Each structure stands twice: as structure tokens, then as C-alpha cells.
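See structure below.
What you see is part of a larger complex, with each chain still in position.
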Amino acid sequence: MLIIGLMLLFLAIRKGFEPLLLVPIGFGGILANIPGSGMAYSALENAVQGADPAFLLELARVLGVAAAENGKELLVAYAASDAVTHVAAQQLALDAGFSNGMLYSFYSVAIASGIAPLVIFMGVGAMTDFGPLLANPKTLFLGAAAQFGIFATILGAVGLTSVGVMDFSITDAAAIGIIGGADGPTAIYVASMLAPDLLGAIAVAAYSYMALVPMIQPPIMRALTTLEERQIEMVQLRPVSKREKIVFPLVLLILVAMLLPDAAPLLGMFCFGNLMKECGVVDRLSDTAQNALINITTIFLGLSVGSKLVADKFLDVNTLGILGLGIVAFGVGTASGVIIAKLMNRFGSTPINPLIGSAGVSAVPMAARVSNKVGLEANPHNFLLMHAMGPNVAGVIGSAVAAGVMISLVGG
Amino acid sequence: MQQDIVAQGLELMLYGMGTVVVFLALLVIATTAMSSFVGRYFPEPQTPAVMGNKPASTGAAPNDELVAAITAAVHQHRGRKQ
């Protein structure tokens, strides 16, 4: 695992793979795998690993099982035991002078509570400009189309399971699919709820592939479009008034409240951050949300994710499956976005350059840049960046919606 | 059971993708309606839709004593209210 941690650091520092997340994740992965430090374990796990006979005996008594040399048996008994026993056993370990590992504490506070991804999403909202989306709302369809990658991947995961190659539950499959959302906090939030054991692999896949977007997308985009299509110039976006920008997050929030309560935490915080930015009367809060607060949260979120990169979970055929399915997710999402954009161009009134469809996977703002770059190859005077920002942020909303659906269907 | 999970996956796909499309379609309608409503009843000196986060930048780099003084005053003013 140490090697994997170092590799992540290398990718982040030398290759510039999403360093803001992969540096803390990689480092956390190394810390979590230091034998004997128990930084990623709870007080009880550390106490059991300490394996002091007297403690194990006492614990066995509390759990009401026969004394066991092997701590593992006790942890199994613990998992099976009821609520009061859980509390008692935990307190027992604390009283015995064992404490929760640092990374375990970070994980409990930052991720198990679901709070860190939400706070980061608030900060992202405070950094998002919905102007291009408001100028051309139809691009929301591209953000919807690209989410097909998520669900195709779920089908792939259950397929691999049904033929016995992998072994994923339906919740695992859903959590893996969200990689196709190309949105870090959403992926971590969903994984922490549906498949905590896979969180490490899923987060690593999500961020790595987001970094690889400039390599993954262009070939697909070129394959699915003709040169003429790539050369299409789009009409200048209309100006958007401040008031529209202020009202939009509220419209989105109300729609979520009425239709999709399970997406409310994610999209609610996203809209809150965006409202703080646009309303213009709470700049000091908005600035903090997109600087000090999001940075602090990112540090602890990254280390916490890293704490899930423990050998017995990560060095596993399923991880390979996750990495494989993840890249499929990106590819399918990109393709669907481009294809729908082609159709909208063919059958719509205003010309749409299909290249902006690929931005619907989100991976903000990298995917939009890719659309712009590929567009410039075909037509040096064709700047698609602003046009691609619409589907780009639409993709963020789209994957948050998909997350809500999956949590409500297969979650808890 | 193996078939079962595939069934679940298919259901999740159909229901999920459907919800995403329907939700964003409604959002298109709501947004368009909102924009025309705001444009009609609350017109405003228009600002171009540019990327870029004015508040953040000014927040991040007050560029002279004056701004510094104002900032301090504003902080004080707002802080007091908290």
C-alpha cells in the first residue's frame, strides 16, 4: 500500500493529477498503512489488536461470549451484538486507555457524518457561475445525457457480478457508477453512504479519471463527430442579469425540495454556496466558504479518504473492477453527451456544436476546456469555452440528482 | 439471485436515468420561466455572463490603503451585528 500511496503522490505532484485531493489522499494512505500505529482504527480495534489477555477477557465478558485468544472473533461478536453492548465495548476500550486513531477520528467527523463533502459542495457552489447555463438553459439536457455513464456502469457492475467475475452488491454497483458523475464530493458522499468499504478505491478512481479527462475524452469526441459538426460556431450567449443569478439557486432548491428530498443535502448546500456568492451582501461569508473553509475541509477529507486505502480492502480484484468500470463510465458519459448534442443540433432550431456535449460529465472546468480545445483544432476562430460551461455545471447538478435517486432507491 | 441483481440494476438504470432527465427537463422549464419573469417584471442594467468571481478576487486582494480602510470598517460594522 505504501507503494500505492507514493504512486498517488507522484501522480499528484509530478503529473498534476488533482493535487488538491490526491496529495492528502496519498499521504493519508501511507499513514493508514503504518504497521503498529493504528491511526486508521477505532479505540476498540486498537485495543483488540493490542491483545492484552486481561482486556480480551473483559471484552468477552461484556460481549457475553466465551473468552477467545483471537481478537478477530471478538470483533465479529461485537458486530453481531446489540446497541447497548456496542456502547459498553467502546467505553471499555476508552477506559482501558486506548484511543481512536487520528485518521479514524478525522473519518468519523468528516465523512461518516457526511459533512465534509457537503461543506466542500457549498464551497464549490460559491465558486460556480451559472451565467452560461442561464443564458442557454437547453444545455441542461446535455448535463442530463452525460449521466447515462453512471447508470451504464451500474449495469456493467451487476453484469460482472452476475457472471461471477466480480462480487458487488447493488449498493456497491451504485457507488461505483457515481464515478461516472465526474464530481469528487458527490462520489465521496454517495460512497460513504452506500459502500464505505469501497470509498477509497472509488474516490481515487473519480479524481484520477477527472485528471485524465484531457486524454479520455478527445478521441471519443472526434470519433462521434464530423469535421463540419466540430466547426459549428454557436451564437453569442445573451447577457444574464444579476437577479436571475440570485433567483436561480432558489428555483433549483425548490424543485429539489418538491421532487427529490434525498438530493437535498447535496444540492441544498450547493445552492446555499451559490446564493451566498450571487446575493452580494454576504461576501465575507462567501469568501470564507471558497477559501479558508473549503481548504480546511479538503485537508481533512483527503486524509480521511486516504485512511480507507488499507491493504485488505484495496489490494483486491474488486479494485481493478472499480478502476475498469470507472473509465467505462467516463467514456459512456462523454459519448452520450456528444450524441445528444448532435441530435439537438440536428433537430433543434439554433446550431449546437456537439463538442460541448462532452462537458456534460462535469469535471468542471476541465471538460469545458477540452471541448474548447478540440473545437479550436477544427476551427481556430471557434471559442466554445463559455458555451461548454453550461453543460459543464449542468453535469454537476445532474450527478447530484442521480446521487439522490440512488440513495433513495438502494440506500439505507 | 444473480438474475435478481441484474433486474435491480436495470430498474435502477431506468428509474434513475428517467428521474435525471425529467428533473432537468423541469429545471429547464422553471429556469426559462424564471428568466422571462425576472426579465419582464424586474429588468436591470444587464451584466455580461462572464466566468470569474468578483467578490472572491476583491476579497482576496484589496489593492490599496483606501480599500484596506473600508474593508476594516466594513468588517467592524458587520462583525458588530453578528
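The chains carry the letters A and B, assigned in the order they are written, with residues numbered from 1 in each.
Simple rule for what comes next: contacts are C-beta pairs under 8 Å (C-beta built on N, C-alpha and C of every residue); 3 or more make two chains touch, one makes a residue touch a chain.
On a predicted model such as this, the values are computed, not experimentally measured, just so you know.
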Per-kind copy numbers - full assembly in this file: A x3, B x3
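Here is the rule we go by: only the chains that are shown with their structure count from here on.
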Inter-chain centre distance, chain A versus chain B - centres from mean C-alpha coordinates, in Å: 19
Contacting residues of chain B [partner chain A, same complex]: 2-3, 5-6, 8-13, 15-17, 19-21, 23-28, 30-32, 34-35, 38-39, 42-44, 46-53, 55-56, 58-60, 75, 78
Contacting residues of chain A [partner chain B, same complex]: 127, 129, 131-135, 137-138, 140-141, 143-144, 147-148, 150-152, 154-155, 157-159, 161-162, 164, 169-170, 173-174, 237-244, 247-248, 251-252, 255, 259-260, 277, 280, 283-284, 286-287, 290-291, 365, 386, 389, 394, 397-398, 401-402, 405-406, 409-410
